[in-house]
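Omission of a single protein chain aside, the complex is shown with its protein chains in their original locations.
Up next is chain A:
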Amino acid sequence: MSQNFRLPTGGRVNRGKKISFTFDGRRMSGLEGDTLASALLANGEHLAGRSFKYHRPRGILSAGPEEPNALVGVGADEGHYSPNLRATQVELFEGLVAESQNRSPSLRYDWAGVNNLIWRFIPAGFYYKTFMWPRGAWTKFFEPRIRAMAGLGRAPRAPDATTYAQRYAHCDVLVVGAGPAGLAAALAAVQGGQRVILCDEQNELGGSLLSETDATIDGAPAARWLSETIAQLRAAGSLQILARTTAFGYFPHNMLGLVERLTDHLPGVAGQPRERLWQVRAKQVVLAAGEIERPLVFPDNDRPGIMLAGAARIYASRYGVKPGQRAVIVTAHDSAYRAALALYQAGVGIAAIADVRANPQGGWVDLARKAGLPVRAGCTITGTSGRLRVSGADLAPLAADGTVGASERVSCDLLLMSGGFTPSVHLFSQSRGKLVYDDALGAFVPGTPAEDCWVAGACRGVSLLSEVLADGFAKGASAARAAGGALVPARGFATTHAPATGGGFAGALPHGKNPASVRAFVDFQNDSTAKDIKLAISEGLRSIEHIKRYTTTGMATDQGKISNMNALGIATDVLARPIAQIGTTTFRMPYTPTTFGVFAGYARGDLFDTVRRTPVHHWAEAQGAVFEDVSLWKRARYFPLAGEDMHQAVARECRAVRAAAGIFDASTLGKIEVAGPDAAEFLNRMYVNAWSKLKPGRLRYGLLLREDGFILDDGVIGRMSDECFHVTTTTGGAARVLTMMEDYRQTEFPELKVWLTSTTEQWAVIALQGPKAREILAPFVEGADISHAAMPHMSVVECRVAGVPARLFRVSFTGELGFEINVPADYGRAVWEAIFAAGQPAGLVAYGTETMHVLRAEKGYIIVGQETDGTVTPDDAGLSWAIGKAKPDFVGKRALARAGMGEGVQRKQLVGLLTDDPQVVLEEGAQLVADPAQPPPMTMLGHVTSSYWSATLNRSMALALVKNGRARIGETLHVPMPGRVIRVTITGPVFYDAEGIKLDG
C-alpha cells in the first residue's frame, strides 16, 4: 500500500528513507521518523483496534502517551512480542510487525462486536451484580465468560528473548520533559553550574516545538532554535540527555524511576539491552511534563476518524500526514481553530467548525474566519455516523439555556474535537504534592509540593510560548540555586507566535436526545460512558474514587490522562457540587505502562536469587545427590544408588548410620563467634540456658526464645575458652539470630564487652555419625585424644583432622556416637573425601537431609520451624530442662511467666504418634481429633508436625503437637482424611534408644 495520505512536503520525517512494516499481516510503508500511528494514517488507516468491552471499532485518537484506542501487539516473534503498546509511541523501523488486538477473527469483522448490541444489559458495574444474582451464576456462567473476554492484548507465548539493564544515577537537577519549558529549565540549571539530567519520552527532544510551524524564538524559527538549543546543551558537558526515556514514577526523597528504550527502534541490533531502568536520585526536580488535550463527550464520539484536534495538527505538521480529506471540528477551545487552519493549509477540506461557545472571537478564531473557514458558533454535536470510519457529524444549534435545536448531518471522514487541555500533574501527584483546582483554567494544577521539586510550563497551566519558556528558565534557575548552584538571573525569550488561546469544557455536551439511548464515551479504553457515571451516582456512589472504581473510568493505562476532567465535569453536574469540592482521584505510577523486564533487570535465570553452595556441594553432585532448597542453600537430600527411589535410598542411609556410620554435610548450619570478657554473660541473657559454669571444651544445647517466650532457634554451643563461644544456629535462622543478638548487644546491653562475628561460611562442617564413627575418624586426628574417656559426649577440642586445623565436636543429631568436624571451608572437601574414602571398608555412607530428619525424629529431637511455629514454648516442646532456672533474666523469661504460658493451661505439647496400621505414614499437617464421628467443624486437638517411615523401627512414626499431650500418652486419637479415618496412639516423642546408650557407641 502506498502512502496516499502523505503530504508532499513538511514534517520532520526523513523522506529519503522509506520503511516497510506490516499491520495485521498487510505490508505497508512509512518514513523514518514516523510512529506506527503516523505511518498507519499516512496509509489512510484509522481503524486500529477494538474497544475493551463493547468491541466497537476504534481509531487513532491522539498522538501521544494518552492514546486509549490504538493499542497494538508488536513483535516479529514471540520472544520479542509486546502487547498493548500505544501505536502513537511505537517508533517505526524496518520490518516492524504489528497486530491489532481484542478482535476475532479480524479487526474489521469481530464476533464479540455482539457486545455492542447487548450494551444495555452490561452497564457499568454489571459484573458486580452478577456476584449477587442469580445465585450460583457467577461461578458457573459469568465468571468463565468474563474471564475469556477480559483484557486487551495477549501475553507472549515464549520467554522474553531480550535483556534489560539497570542503573543508579545521582544529579543536582533532574528535568522531566524536554519541551520548551524543560529545555529552558535545563539551560538555566546548566548555567547555574549544576549536574543535570534531562529526559523526555519521545525519540527527539522538543515536545510541542516538534510540531511548531509558526512561532519564532529569539528571532529564529522554532525548529532552528530547538536544534541550536540542543547543541548548546550537549556542549555543556555537565548535562546528560536521555531521549526515549519515560519518567514513570516519582518515589520518596526525590528518587524517580525512568525507563530508557534502547534498541526497540533499532532492528537487528543484537547483544544490547532492550531497555534500561534508571533510578535517579536528584537534589532538585523540575517537572515540565506538558499537557494533554481533552476529548469532548457526545453521542458516538468514538468512531474511527474521530481525533483530538491537536493530534491531527501534529500529524500534519510533524509527520507530514493528512489525517483525512474533509474535516468537521467540534470545539470548546481556541486551539482547535489553529488545528483547522493547519489542516486547511495542508489541503484538508474544512466542512464546519462547530463551537459550543456562543461567541468565540479573537486570536485563532479570527484567523480562521479570515481564512474563510465555516465557523458555527453556539453549535453542538448530537451524534455521528459511520461504522469502520466516521462518515458524518450531526451538528445542531445550542441555545444559551442549553436547549438543542434540530440537527443537520454534515458529511466528513475526519472529526476533530477539543475540550481544552489538562495539565499533566501525574508525577507531581505521585510525589504526594497537593493539587489545587484552578477555576480560571478549569483544571487541577500543582499546589504545595511534598518533595524538592519545581513545576514549569503547561503542566502547571502556563500556555503562552514566551511565558512557558520564561517559566521553565525561572524554575531551572530556582532548582539550580536550591541544589547549591550559582545564582542565575531571570531571562525572557522573545517570541513571535500566533495569538493566545482560551476556552475549555469538562463534562458531557448537551445533545437533546434520550440519555438512555445514547453512548457518549468518557473513557475510551475502558468503554465507560457519561451514562455509566450517572448510573454510578444514582446507585449511591458519591466519592469520585468510588465512581472511578465502579465505572473503571480512568483506570488502567489512562490514569487520568484524558478521562478524568470529563468524568468530574459530569459528576459535578449531577451532584451539583463544584469540582474543587469533589476533588480528583489518585494518580498511580507508572505514568505509562512499563515492562516487567525492566524491573526484573538482571535478576533472571541463575541470577534470580542467590544460591549458596557448601564446599562439599560439587562432590555430592558428582555422587548423584538429589538436592533440596533450604533457605538460600542447596542441600543434598539423599544419595540414591542406581535404581533407588527416595524411600529406598533413605532407608539404606538410615540403616547404615545405625549399623556402621554415615557422613553428612552440616556446613549450612549458622555459626556465630561470640567473644569477649562478657561473652558468657551475654549468652546468659540471650539463651534460656546457663552458660557461666560451662567449662571450656564442653558443649551445650542452646535454646533461644523471642521476647514473647516462644522458641526462635536452637543449636549446639561450644565454649572454646573462657571468653570465646562457638555458637551454631539452624540453617535458616542464622541471619535472624545474628540480627537479634546484635540488636540486644547494641541497644539493650551496650555495657557488655562482647563481639559477634558471623562465621557460617568460614567453616565446613562434616558430621560423622554411627557406631563406627570413632574408629573411622581416629587415624585422622592429631593433637587430641578422642577416646570416650578423654572426649565424652558434648565436648569439643581443637586439633588437626587430616592435617587441617579443626574444631572437633563430639555431638549427635542422630542418637548415635557422633562427631562434627569443623574445618576451614577451603579444606572442607579434601577432608570430607579423605574420611569418606577411609570409611568405606567400615561401611560408611553419605547421607542427606532426609535421612537426617528421620534419624533425629526417631530420637524426638525437634527441628525449629517444623515442630515449632512461633507459638511453642520450651515446655510445649518438652525442653524445659534446658532452662537455667536460677538466672534472673533472659530473653523470653518474663513472658513465660505470663498467664496462659504455663501451669494450669492446656497447651499443645510435643508427643509421638504411632498409627494402628504400621504401614500407614501420616501426612504432615494432618489434624487430630478425639471423635471422628462428630459433626464438622470438629474440635481439633492438634496436628502432625513430622512423619516418616522408620527403617530402624520397620514401621511409620510421627511427632505431633497435641493439646495436653503428655497427659494423653496411651490414648487413641483419630486423623480424619479424605475417605478414611486413621487411628493413632499417643506415645512419648522418643522412639529409639530412650536411655541414650547409643550416644556412646
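The criterion applied here is as follows: contacts are C-beta pairs under 8 Å (C-beta built on N, C-alpha and C of every residue); 3 or more make two chains touch, one makes a residue touch a chain; residues count from 1.
As a working rule, contacts and distances are computed from a predicted model.
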Answer for the undisplayed chain, UniProt naming, from "Sarcosine oxidase subunit delta", "Gluconate 2-dehydrogenase subunit 3 family protein", "SSS family solute:Na+ symporter" or "FAD-dependent oxidoreductase", is "Sarcosine oxidase subunit delta"
So which of A:519, A:548 or A:893 would be touching the chain we can't see?
A:893
Of A:253, A:370 or A:693, which one is in contact with the hidden chain?
A:253
For the full complex, which residue in A:143, A:438 or A:708 touches the chain that was left out?
A:708
From the list A:281, A:369, A:409 or A:963, pick the residue that touches the absent chain.
A:281
Check each of A:4, A:359, A:581 or A:739 against the chain that is not shown and name the one that touches it.
A:739
In the full complex, chain A touches the hidden chain through residues 168, 251-255, 279, 281, 432, 450, 707-708, 739, 742-743, 746-748, 750, 888-889, 893-895, 897-899
